[in-house]
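A single protein chain has been omitted; all remaining protein chains appear in their positions.
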């Protein structure tokens, strides 16, 4: 069983030409695709439709090869897209494949498992139900990935539902209580509850602390491998577990590191060096070429400061705080990795330390690209 | 003769409490103030009024101490403010003082000189007149600073005029020709022409290449120490030359380095290490505390790429390209310097290499802060 | 006793040239100025500094004439500025003067009274304290204006405090509870509570309904003459009561009308016609010239619709809902009045009917301008 990752540039949110070419030349077999993760052109907020546009475009393309309707593909394959390519970031998508028959380089290798929760209604977002359901889905995906130890899980990518103001209003009319009536804030609650679910499943968070009352209130409670996005194009929590396992073979490995704050260059460098890159301070072009995918979560520190100096991200009525932070942290990580096709996602509530976040890298086993 | 730099946090664009306290306790004598450079809360574009607000607030405060009207201070003291504190950047201002009688630590030290061009009308922006006038003002400021060699100039900060669409329309009605009728584009022309003027004055650019026809067209022609801003609150090019000179004494020094592109972490690190900081990868808190001011120019590469990957900065109708790039490069530089109160300014036309820019640091002479 | 209103164009937020000229030619005596209300260039949100900039510029100018410090003027004269001149709206300010000795045209005339609450801390925003304090200040201002009957009050303009995320954080650290931790939402709570206070003072709202638990929840409870703004540049609720009184004389009158929803053209036309304008559909240039000031409150309907059709104002991550609604309603009102220098302000919580708002006009007594 071998996992592989192919990254493709995205010239606009409907550009699936890279995947088409890879399939046409036989580099990817469409039936091996297990999930796609990427960054699209939109603002990454509630009214970002580029995530759905790419999802449908990919589903239409993949379905065409497999003789399936795009609606079927959308139900079967998790597409996790985060909008917002601020600053130097480059729109792209990473196609994850699993070949059950292939024998790659033997030894511990990248392992993948996917699972979903049931549908989550607007009034369930941010609640204990979302925490518990997410935890169960993580355990299921980990089992499917045949990752035996929680320490071998390096990234749990979750895509959960977002809702519009009208959805909230309808729920209220129907007598439901929502944890927030603000669509953007509701996305935050959903990400936060899902992160607690991940942490609980991986024993990073004790059960007594993975509770709804700590959601968005006790930021000392967090998972170091949870990366949660929300979007109106999904109805349940889709969970992708990535880690290392002896039951797989192949050329890829994954590792991760928490980021202590928004300018924790040391955290990025530490991970890069632990994975064998020189990173003094930047990867060489050859080294950079061995990185197949990079995932970063980050967010503006809630007290309005970074290392004691004020930032303006929380009070900006023109530019959302998530767009601010993605641009800044994206620039810093790109500086180390010599790569701008990074999955940098804001909204890191309970995903990494307070005011910080996390980084995970998938790279070829030979770090120097030789 | 001793130059000094004091940096103050800016809680809102009228917050001059830091300077007031410094004057009140005798740390700064108001008659020694020669210029102020800073970053304010606005968008950094034509409709950014935070630059003017801080200018007037400072002029009112300084004038109060000196018994002068704020209007007089505004005419006499250059205030160079760049709007836009995207991402982790922190609003602040640096007050530059010159004490003609003081004897600081002997030996080559930070030197400052200021000068201005005549008033520039909207139809002169981006023309040979702006190039020539700026070059003359740079030479005048360099002479005032008693910097003997052009290699000892490390930063030439220029603030030039910007104009609104109505100003342009009035000029057209009056039969004048403008190099652009778009207010934002006109700011770019003004920065570009001013940069060529700086380069010509410092022999970085041969006279035959410092010509209006190369403005915004031949980006192989540039200055590595020019940092140009534009704003509607000034009417001429105000020029501040910063460098090293034996004729001064004091505890501060300045150095600079070009940035090859928007993710040139190596350039930032190289400068930091040449100035004696460990920077592996980040300055320690003690080292960071010895940096008195940091200046960065940057801009989105005009072919829409960074190292071959597409960026989206040029086509974003929601978020101006300058806000994009400041956030990204600001994040990267903050990662090295462990400091977010950075003067990061977009619009680096002919200021550093194509697609890149430059960085200059003023630090205490003892790098390790001991 | 005669009240007068002078409207001046605002080319940028520091442009007080219009007032200076009026004072210099004797059209306004600076000691007669009782308040200034206007629209400035900013976004009208938390990080809008144009309100403070104009306040200080006016205070500096007026203080110069009166031999008072600007800080003294700021404390004594209410400046109520609303940021955001979307669409056709034009930045301007209206200077209200009261000449205690003058005898204008006899008969019921425009009357003005001003008063303030004590300072309001961040944790008092949106609470019963703000409701009660505002009601008391309204009664005080009404008495000062010598308006005997509540039906003769046509506009109560209130400017209350806004707070940044850092202010909120500090309050939380100090053990205070805030009604919201989101700066923008907190502004909404403050406007809402203040509106209930106005309604209570004028018997529009029964005391039992002017309670904190109805703030932002029971929109059937509202005042038809309350117009509330919030900004970081004030610390208390400044209250300006405008109405008609026999104790005054002069050439001006005021009237108002609720707006039932965001496209209630009928409401605007009804008010214009009741005041004697033809308005079929638009005022003539001569009629328009007799309008001295126009005040509009409006806001996006909270169920996401207007007359059953969806709007997108609540879910837009690029453009704040208040900027959306001001542009739309401003365009409609300008169409009737043939005038774009309108005080159109969003955030009409409990200010006029749910989903709508209100309009008030100050005009010369002879409607046709003859």
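A few comments on the model shown:
Order of writing sets the chain letters: A, B and C. Residues in each chain are counted from 1.
The definition used in the following text is that a residue touches a chain if its C-beta (ideal position, glycine included) is under 8 Å from a C-beta of that chain, and two chains touch if they have at least 3 such contacts.
Just so it is clear, the model here is predicted, and its values are computed rather than measured.
Considering the full assembly, C:89 is the residue among C:74, C:89, C:110 or C:358 that touches the omitted chain. Note on the undisplayed chain: of the listed residues C:251, C:303, C:318 or C:349, the one touching it is C:318. With the whole complex as reference, residues 43-48, 164-166, 169, 182-185, 302-305, 310, 312, 314-318, 320 of chain B touch the missing chain. Mapped onto chain C, contacts with the missing chain fall at residues 9, 11, 41, 43, 85-92, 262-266, 268-269, 279-282, 306-307, 309-313, 318-319, 323-325, 327-332, 334-336, 338-341.
Summarising the interface, chain A meets the missing chain with residues 12-14, 41-42, 47, 49-50, 52-53, 56-57, 60, 70, 232, 318.
Please note the rule applied: only the chains that are shown with their structure count from here on.
Taking CA atoms, the transformation carrying chain A onto chain B includes a rotation by 180°, reported to the nearest 5.
A straight line joining the Cα centres of chain A and chain C is 46 Å long. Multi-chain contact residues of chain C (touching two or more other chains) are listed as 47, 318.
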